[in-house]
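Rest of the complex left out; these chains stay put.
Order as written gives the chain letters A and B; numbering starts at 1 within each chain.
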Amino acid sequence: MTADVAWASRWVHETAQSIADHRDELTELDRQIGDGDHGENMVRGFRAVVAKLDALEEPPATVGEVLKLVATTLMSTVGGAAGPLYGTAYLRASKVADVTELDGKGVVAVLEAALEGVQARGKATAGEKTMVDALVPAVEAAVAAADSGGDAAQVFAAAAQAAQQGAEATVPLVATKGRASYLGERSAGHEDPGAASTALVLAAGVAASEAG
Amino acid sequence: MKKLLNDPANAVVESVEGFVAAHADIVEAHDDPIFGTRVGGAVQGKVGLVSGGGSGHEPLHAGFVGVGMLSAAVPGAVFTSPTPDQITPALLAADGGAGVLAIVKNYTGDVLNFETAVELAEAEGVEVATVVTDDDVAVQDSLYTAGRRGVAGTVCVEKIAGAAAERGDDLAAVAAVASKVNANVRTMGVALTACTVPHVGKPSFDLPDDEIEIGIGIHGEPGRRRIPLAPADEITQMLLDPVADDLGLTSGEEVLLLVNGMGGTPLSELYVVYRQARKLLEGRGAVVVRSLVGNYVTSLEMQGASVTVLRLDAELTELWDAPVHTAALRW
């Protein structure tokens, strides 16, 4: 299958649901090495996104329009570090998704743009214990899946799985970006909340494909 | 969790409503998006000052809006930076034609959201300069961290830059004085207890009854290290020494000493800390010529304190002494 506008819209709904379901988990991760607001921030943001999406008079014409709505809504409702980072990720992604549906390569482009956006704003590289550590392996896996001819759903599924592994792999890392970096060595031993939420976001895209 | 709150989701809005009602002679609120400005609006021809950040640090920042200090303040959710769509209109509202200085505490979230907001405000034709405060010596090296945090020293930056704006300095000059304050101010803090973010409902960290956290930030984060509870004089030394060392204080220098409460510590204890911090400074030959003791940059109901030292010169002292009329600081 391909990832069309209806899929993008389902992706948003699935994300909102998954984030809400994992609110306390994300908050707890952030309480351990941050300031305990990541769950609430993301729930507030995606609740607003869903409200905006559902209130649209006309359905979005392109995947990019959906992603842009997510971008601007997250930017204006999330705050904190996650707001601008996710906002920029979706904004950059929206710019390479001015299509009615994404194929495998299209998914790769979207994920690459998202990663670039996060890195442009946050200046983090892999291994600094941030959401970048979920996105980098996601992009790599997506590229590999697309190269071997995967369709959008397959590419996305590969990315989501890699993101989940990437998030888990943040546990032993010592943070050098974001709020967890203030803890120095004490940040090791905990999963990064932003990487965890990134994995949830991508997993929601897979659920959206399966539901499609 | 025991708090004087209704639905935690409304905590910030209700608190701001109360604040604005109590101080209607000083501040007016704008809602949706929410921010507060000085009554009477921007002063034509003078530089405006805007600050903001997560809520939970009251009286920072809204308590410092008023003549001689901030033009506008932008509150985020508790411990969460506000969003550009709040910050941009605040920047626009603060502009009296002479440009606006944005004072941003150095946290990834605050920096990023202000960055976007400043871009948007500039696109509307407002000249904006930004000063990022980073006075927390507990965070040492920006190679290994997001850089030093902006903590209680931010009050000094806001007060002194506000006075510079009030006397009519242009934007470059106000920004320069703000940077000068930031370059000469250092802080370090201690937590005796954690704090509880309303929507989280449990303490930000678990601390045994006989341990304290040294080198905390202002967001309920644990500190750099956990140590056994110690007498106030010893704790004060653990805070003051790195502050004074990092400042490179030399004998005979004049300083401002700020002992800031984290929200849940009684004033009487802050004065015990002040007493020892002052002794230690005097032991180093520094001269404490200005002082401030109280809850200015807090972490909800956290028990603890921070010690801030600002190196003064004639200009900074004069600007510190200049009149200020805000809800939380007034002379």
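Please note the rule applied: a contact is a pair of C-beta atoms (placed from the backbone, for glycine too) under 8 Å apart; a residue touches a chain by one contact, two chains touch by 3 or more.
In this text, all values refer to a predicted model and were calculated from it rather than measured experimentally.
Visitor: Taking the shown chains as one copy of each kind, please give their copy numbers in the entire complex.
Guide: Full-complex copy numbers, labelled as displayed: A x2, B x2.
Rule of thumb we're sticking to: only the chains that are shown with their structure count from here on.
Visitor: For chain A versus chain B, what separation do you get between their C-alpha means, in angstrom?
Guide: That gives a centre separation of 32 Å.
Visitor: Can you check the complex and tell me which residues of chain A touch chain B?
Guide: Residue positions touching the partner: 27, 31, 34-37, 40-41, 44, 75-85, 121-122, 176-179, 181-184, 186.
Visitor: How about chain B: which of its residues touch chain A in the complex?
Guide: 33, 54, 76-85, 107-109, 112-113, 115-116, 138-139, 143-146, 149, 197, 199-200, 202, 204-205, 217, 219-222, 224
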